[in-house]
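Handing you this structure, nothing more for now.
Left out: one protein chain. Kept in place: all the others.
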């Protein structure tokens, strides 16, 4: 496991463009099931994950990928939360490209991160928040790199395999972050019409860039709206239908993570989860996988484990917080 | 007047950054008058103009600049309409950076463009639509260039002074469009609060990039809303208040050009304007300047030349077209 | 050409046929937009139009045809309004299948001039409006289709200025210039359909409209046209196509009289 782990296929803008050209760019129907959507993910794929930390995580899609027992995946996401821990513990991800990983301050440094990365079982390729954002943006723009002033001089340069570029006008040297073209993008949005035109409320994170950078785009949505509704507010659309390959209607599709203005993250659940790890070590994640991922067949069965009251409370709080 | 006309100050990201650092980045009051706003424009400035063609042109600000008899300005705008002709004829602009100039198909090739550019009186530096958009975006990002695949191989390369850059990862050669950091940005938006937080409806054109790329940002707005309104829809804000230097409340501030969903462009006015030029040549623009620019002291006097009925009709049509 | 349709109608119908379902097309105002709208109504319902004003998925309303790519008629019932730069970036990324273009001057390699007439850019004989998004469409779309009236003054051996690059100086010169993708595949004109020799990239006759001879095509072209191994004859616009097209422009704003 030498460094850097940067793979040419990830910044190959010519190959990415050829895949985009070959893609069926349809304004037609995109609605399908989680199972059919996720069937497009293959072992070894580079999977770009939308949302950030515990916000708008495409949890239903990720759970389904774990249920499909995919292997050798790379996950890229700016701030990686416990969904990354599940992929590590399930043996689904062998590599994480991120700027930060843990659940968040109140729950401490991730013991699962430590367990899998310190042993070398999973490689963690670290980019700064902006640099990784620009990697997705370069991909979205179809160029192999973007110039920036971040990450220079730090030890992250060697870890990521970051190169520099000379500005042809001023002669100055800048960092050149390589494009990231994921094989698959997983996204969860607030609303979409059945043709895949997607709208997001609140902070947009990087979903629009990840969608454009990826070859295959899988989306879950809280709400399906009519085409009329899309056309009434076209300036709210952030992902056009022709980019989307599969769309699934999954209310609470990010739970126990949050969805802006719709439901708050379930901090109690995080506390239970980390307490179990504190008590029983990494094995606790295995138990969690059995209970929350492999056990309940459908997403509705999964939500039943939390119960309607719990969901309703988070929904109520989200309204209060964004009022 | 040799080529290219590209000026180092326009892509000097270090100087632009130093000016941004020195700027007072306030969340405070920005409301002022057209006269006071425009007093910040100096002879010889590079002025980035928001909107596109006859959409959301910052006409009230531009008229005020002409009334201030500024000289030696460069105007940059992706598609330049008759506001550019006024600046040429008034002797205010000696250089136009654009992708296209004329009013639009029904009104033919601009005779004013021909008159001033063919004689060499005004230099027209031509960039492709995307390339100029990326020049503003590079400026907005604070980098000296952005890589792209457009403009390569064409004769526009030599005209603009476009250089290439080698991707340090794949070794491929791409076009490197130089950043454009205007001295001043002129923008017209749908709504803003008095602290300069701006929101735009419909097509956003390039205003957000131009605002971030410029040193001084002057904005007119159709409507002043409360800070509460901004905070209720923060995901609609495209320019943050700390970037804005002066804000002026100017309803119909783009007229006779359009403002999405609020009023249509006055095509009859374009027809009258071009008919006068067809009849009397470039002198007709001089007459136009007297009548519409130098004559009426205030913007309301200017609007009175069109009359309330004419404005109301354009407002009604805009509602129909965006319903 | 018969009296059943005029030149603009012929161009729009033949251009519309070039578009397939489940694709995206970059279309400018006028005949190209009419062609895209016709295709969407007739045989490509899942076609998405992209307009350089930063507009995706509009539905062009009959009698409300836009005169500019930056006005409310162009944005009518759009599904997304990403802005100008991002609209072109979709093309750069490879998401736009076809780009429609016109042009004041077109040369034997398909290059287009919309900038200046005369040898000196800075002191031109005639200053034209400029590239707008034409250079970008020519550079970035998967495939470009030129739609234009066939006139000798328009089809010149060498354009005064290459505003929008097609095959540049032929052979491999487009790729060598760094334009790794796309290129002009066809030129739909009022006389027929032209293509390009796969190797030399010189323009050639691929089809003529009914009643038009290859000699007529040559006679209206300012350079030597090659000929495809088999020159087809196009199917004339059907009553059905014409009716649908005319319904889109009842005021004959772009279809003329």
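Labels for the chains are A, B and C, by order of writing; each one numbers its residues from 1.
In this text, a residue touches a chain if its C-beta (ideal position, glycine included) is under 8 Å from a C-beta of that chain, and two chains touch if they have at least 3 such contacts.
None of the values given here were measured: they were computed from a predicted structure.
One chain is not depicted; across the entire complex it touches A, B. The residue touching the chain not shown here, chosen from A:6, A:53 or A:244, is A:53.
The hidden chain makes contact, of the residues A:242, A:260, A:273 or A:302, with A:260. Within the set B:158, B:234 or B:295, the residue that contacts the chain not displayed is B:234.
Listed here are the subunit A residues that touch the chain not shown: 1-3, 52-55, 78-79, 98-102, 104-106, 109-110, 113-114, 117-120, 123-124, 126-131, 133-134, 136-137, 148-156, 159, 164, 172-175, 202-206, 208-209, 258, 260-261, 264-265, 267, 318, 321-322.
Residue-level contact of subunit B with the missing chain is found at 14, 16-21, 23-28, 140-143, 193, 195, 197, 212, 227, 230-231, 234-235, 237-238, 240-243.
Heads up, the rule we're going with is that only the chains that are shown with their structure count from here on.
Each chain gets one centre point, the mean of its Cα atoms, and the points for subunit A and subunit C are 39 Å apart. Each chain gets a centre from the mean of its Cα atoms; for subunit A and subunit B, those two points are 38 Å apart. The multi-chain contact residues of subunit C, meaning those touching 2 or more other chains, are 75, 81-82, 89, 92, 180-181.
Listed for subunit B are residues 148-149, 164, 172, 174, 202-204, each touching two or more other chains.
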